[in-house]
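Here it is, the structure, as structure tokens.
A selection of the complex's chains, in situ.
We call the chains A and B, going by the order they appear; numbering starts again at 1 in every chain.
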Amino acid sequence: MSISSILVPAVLFFALGMFACIIKSDLKFPPDMHKMIVIYLLVGIGLHGGKALTETSMSSAIPAVMAALILGFGLPIVAYIIMRFIGRIDPMNAAAIAAHYGSVSAGTYMTAVAFLNGINVEYEAYPVIMLAIMESPAIIIGLILAGYSRRVLAAQQGGIGGTAVAGGGGHGDQKGMLKHLVIESFTNGSILLLFGSMAIGSIINEPNMTKIEPFFDKIFMGALCLFLLDMGMEAGKRISEFKDVGIFLVIFGIVMPLIGASAGILMGHFWLQYSIGGVTLVTVLAASCSYIAVPPAMRLAVPEANPSFYLTMSLGLTFPFNVLAGIPLYYASAQWLAHNY
Amino acid sequence: MILERDAIVPLKRVEIIIDDEDFDEIQKICRSLDIRGYTYLREVGGFGSRGKRQSEEIFLHEKNILIIIACTEDQAEKLVKTISGRMKEIGGICLISDCDWVKGPTISY
């Protein structure tokens, strides 16, 4: 792994985007361009993953699904506990932020894939299923944590002021919201695109796949560069908000991905027993933090939380950390694990 | 007002700002009250009791719609009565002011 091989174009474009933002360049992407590239990339990953999956047996994917669920349900709880008991973050913000850290970022995943491609490292097809599955569970945990926090807060106020009216009211809403969010986690645009194109990728035959590959596969890595250029600008925009977020959460935004990564790498290597590339991708998934499906869900489910907190942390902190430093680190660790254990 | 009395019709100008996704509901109410014209502007941002709603934020796209309705005082009153209860739940604001409809185009109020 020479120095030039880790100069992945996509990552360099991300850095260029952040740089543009920091020097206050007037460079700006049309907002629709962002949405278009995201749609394209999600379909591209889905098709590619779906095709890869046809070459594996369904049953062999079960451990991946289970790992995804464990990470998706477990990490937000860990995150919540850290924020509440070490950081003394207020419960509603803690719940909303926790949900983000249990979910995943397709952008980080794709950058990792670009990184592995750049150094010619193979990887399994399962992580793409994990990507699709892990978007949802954390949303539900976020809602449960918020509900729990609301009851605690109501009880506290009740202990002082009398009856827990708000808590009762919140309770009924809670159930409706849970149902709403469960439905949404299946109808969410990006999740649907990912699952839908995985399905399509796995049922179309070789000649048909060949006809659409120039669009969805050959030019994918280049299009990813433009996506990361834009993400760099989005990340850069949020740096100015670090001071509002506070020192604890800024540190948390770096430490939490490392905690997630530790869980992911151990699972990937010892339990799932994937190759170095596969372990890297599982680690990246566990370390990454959502900014597509979770923010709108939390805005709805936990309106008391401050959106600027979770967006700043996810886009301004954890995403850049993973893209610029995390991925090579996770890869090196996966390599070390593979050679030593 | 110097403008000649017979060239204008005094009306009410109702301005409603709500979540874009609640527009259908308001449209139905307008139809049921036989309101014969309205105008709407999408991609509207704002700040209110529920905090910021930023139409330009790509990762948390919350947008308002601004609806302008020129109608008779009568219609305005009915409209206001019908929606003020619902707006308690869905949020937003509703402002009313006086205006004059300039005669000329086909009447649609």
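In the analysis below, a contact is a pair of C-beta atoms (placed from the backbone, for glycine too) under 8 Å apart; a residue touches a chain by one contact, two chains touch by 3 or more.
In this text, all values refer to a predicted model and were calculated from it rather than measured experimentally.
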{"item": "Chain composition of the complete assembly in this structure file", "value": "A x3, B x3"}
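Assume only the chains that are shown with their structure count from here on.
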{"item": "Interchain centroid distance [CA atoms averaged], chain A/chain B, Å", "value": "40"}
{"item": "Chain B residues touching chain A - in the complex, by the definition given at the top", "value": "50-52, 56-62"}
{"item": "Of all residues in chain A, those that touch chain B in their complex", "value": "31, 34-35, 234, 291-292, 295-296, 299, 303, 307, 311, 315"}
